[in-house]
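One chain of protein is taken out of this complex; the other chains stay put.
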């Protein structure tokens, strides 16, 4: 115990630390509870009947209410960060994301990744890491599978590139490969009134624009030294794939697959236009007629998706 | 799929859309979990022994700790908003609110409303909607019943009023109609020390003023563009029934029914007078002797109750 001890804090992997074909088991396994589900619903506002009500879920064929696919994604994704993107400069995109098995409260999730591509940037300071990550439940079954690519710094600019391989990625996920996380649904038992919407699969069409009125106000950082520079504008958020993205680049929109474009909507910056208080403080007409103000993003805003890289999830409406 | 698709976002009901006697089933059913209970306790600070401890609850006659009545109210109320008050200008009042059956974690709640009154305002721009809402558990039993009235905008000012009927509402709830959510309690087993209070039903009297010292600081909106105008003053919060109210007009006070007045206390705006930190940062005497500063409300402040419209809940102390 008198020898110098090893550093106790992981510096994370740098670009030159990755190897093509490398397999990484991630820490920390997590038993997902109804407490996690409550926090997720409180934070993100999802109110899908299937995920909210055991009875509704049972009526259409689930044993009980499954955990929202995107919570599964967040948990699995989060586990990959300490190994993959602790030294990331920019999060670049996602592809081929599929939910493979429903997850219920009490399941324990863990994550494994494989490095499927590496490409050093011409400045020799960074490189792009392509990784396929998979989440597993405690039965050992895959529940989630997706590809992500991310720009990672090099520790040493003179280090040789660890390889050069850019994987071919699909532009969209084929419908036939989706739906694994959804059991065979009893369509007639799906109650449109309780679900809060009468729109089913056939009611959506490719290219349709949906105006999700009434955003959630993203709170500004209140520290005196907080800078308002660096906020993204509406245009570069959507189109500039090489700029640094924000922390959670996953849309909560449910789209009919395949989908090839994504839009990033500004939450209009009214003082109090959150969903829960709008009925009493903000007459709807006033908000609707007001011009859209320039967007100012906080770091908590999910605001970028590349075309062809959308996480598509369906199975919430039966066909 | 080439026909124009229907708008996917509900504009909500306007005053002229309601009909007397109309029945509305609300989305979204929700299985209430211990996660929801934890969030509620964390946010609202309720620390009733019966609702906090399965053992305490069992000792006095519950099968386990029931869910706080007001969480049941919030959940049921929340489900009515998309159908009733999406276009509301002002939330006006509540009456005849009764909790009818205890709700436990794992129960699935849904809500149904009936339009019991309609009255157009003289400006023809708005009208008052009177609605009786009820919450049901998955056994189909009513757990909550209350009347609410709310001012709702018209879509079209030239539209004829959908009816004119102002229901007669009770000024207070008769004690004999209360108590449904409470089983027959084993009074002697109620442990005053563990409950944190020796005050029982007979220790309260009509007209008694209770000073709930030490409020919770309501955080100000931090966005640069946030306005401080529109903040309510102490007087108009309490007395002006026609002004726009804030989002959650339900008192957490437990009163001996019937009760006919409600007071709205300001949380004194000290930098750090939340309950949890007061023991170390704010000597009690200093706070007590300081003059009450003018109130500045945030939109999250529950601050208005009409006389005669209180949600009364008892059963937490045995008689």
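Letters A and B mark the chains as written, and numbering starts fresh at 1 in each.
The rule we apply is simple: contacts are C-beta pairs under 8 Å (C-beta built on N, C-alpha and C of every residue); 3 or more make two chains touch, one makes a residue touch a chain.
A quick note: this is a predicted structure, and the numbers were derived from the prediction, not measured.
Trainee: Hey, which of A:39, A:159 or A:216 is the one touching the hidden chain?
Mentor: A:39
Trainee: Which one touches the absent chain: B:47, B:125 or B:171?
Mentor: B:47
Trainee: Write down which of A:87, A:113, A:133 or A:181 is the residue touching the left-out chain.
Mentor: A:87
Trainee: So that we can see where the missing chain sits, which residues of subunit A does it touch?
Mentor: The missing chain touches subunit A at positions 1-2, 5-6, 8-12, 25, 27-31, 33-36, 38-39, 78, 81-82, 85-91, 106, 108, 110, 138, 150, 153, 221-227, 244-247, 299-300.
Trainee: Which subunit B residues would touch the chain omitted from the figure, given the whole complex?
Mentor: On the side of subunit B, residues 33-39, 42, 47-49, 52-56, 65, 105, 193-197, 199, 202-205, 208, 210-213, 217, 219-222, 228, 269, 271-272, 276-281, 283-285 touch the unshown chain.
In this section, only the chains that are shown with their structure count from here on.
Trainee: Would you kindly tell me how far, in whole Å, the mean C-alpha position of subunit B lies from that of subunit A?
Mentor: Computed value for the inter-centroid distance: 34 Å.
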